[in-house]
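Quick one: structure below, then a few questions.
A single protein chain has been removed from this complex, and every other one stays in its place.
After this line comes chain A, so read on.
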Amino acid sequence: METTTAERTEAAVGHPSARLRGSDLTLAYDRRTIATGLDVAIPDRSFTVVVGPNACGKSTLLRALARLLPPARGGIVLDGRDLATYPAKQLARILGLLPQSSTAPDGITVADLVARGRYPHQGLLRQWSREDENVVAASMAATGVGDLADRPVDELSGGQRQRVWIAMVLAQETPLLLLDEPTTFLDLAYQIDVLDLCARLHREQDRTLVAVLHDLNQAARYATHLIAMRDGRIVAEGPPADIVTADLVGDVFGLRCRVIADPETGTPLVIPAAPSRE
């Protein structure tokens, strides 16, 4: 199932429409190199999910796409323009990010926190327009936290709090939305809840979503475009039904398994092999 670099480059650069793409990326923290020669393209209007084992570089890639980590080599292009050249607020009106961890200021209420997502649309003399108000209300409604408007964020459950943070990035009104492990630290029911929410937002609001996820089965169920990474390389990408095979899982995660159709959705479902009893 391993594709050659040339094929990958062609596949990545060959997406007919991809507003956000990176080519020949070298990603590194100080002197620790995470990835070299990485080519990636996020198909427009896709729900792209990046999976791979720990330390494969998936979160690093997302950070680079969000301009939190400037590539050591190569370039990321958004709408044909080098990502590094965008003014900060202008970029924040196109590209949103939900980081792995954020801090809610002490005592802040839900509505106040969601309203902070409007920052890139605001200025000194445009602090809270009618449009800000409407977008914040709509974001809270879309994430089902409208009833919590006046509640302090620190009093909410983990799942509710994650919905509030998602509402905040929705209020940013960006056509592209990056989510770094949005389900980590959540109970299983809340994980599904958040992913259902993401899928619905993708469907109804015509946004391009990119999420890093840990769970391959969840990724296969929700993604329209899957990117599988290992050791800083993209091993395979495409619709989950096309690329999730026992070979790929063996390749990427080093796990022996069977892949069957998910009885709920028909998407690929990975069943790890039991250790042989001999």
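The rule we apply is simple: a contact is a pair of C-beta atoms (placed from the backbone, for glycine too) under 8 Å apart; a residue touches a chain by one contact, two chains touch by 3 or more; residues count from 1.
As a working rule, contacts and distances are computed from a predicted model.
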Choices "Iron chelate uptake ABC transporter family permease subunit", "Anaerobic sulfite reductase subunit A", "Spore maturation protein A" or "Gfo/Idh/MocA family oxidoreductase" - which one is the UniProt name of the chain not shown: "Iron chelate uptake ABC transporter family permease subunit"
Residue among A:22, A:96 or A:268 touching the omitted chain: A:96
Touching residue (missing chain; options A:83, A:136 or A:166): A:136
Residue of A:22, A:52, A:120 or A:268 touching the missing chain in the full complex: A:120
Residue numbers in chain A that touch the chain omitted from display: 29-30, 66-68, 88-93, 95-109, 111-112, 114-117, 119-120, 122, 124-142, 146, 149-150, 169-175, 205-207
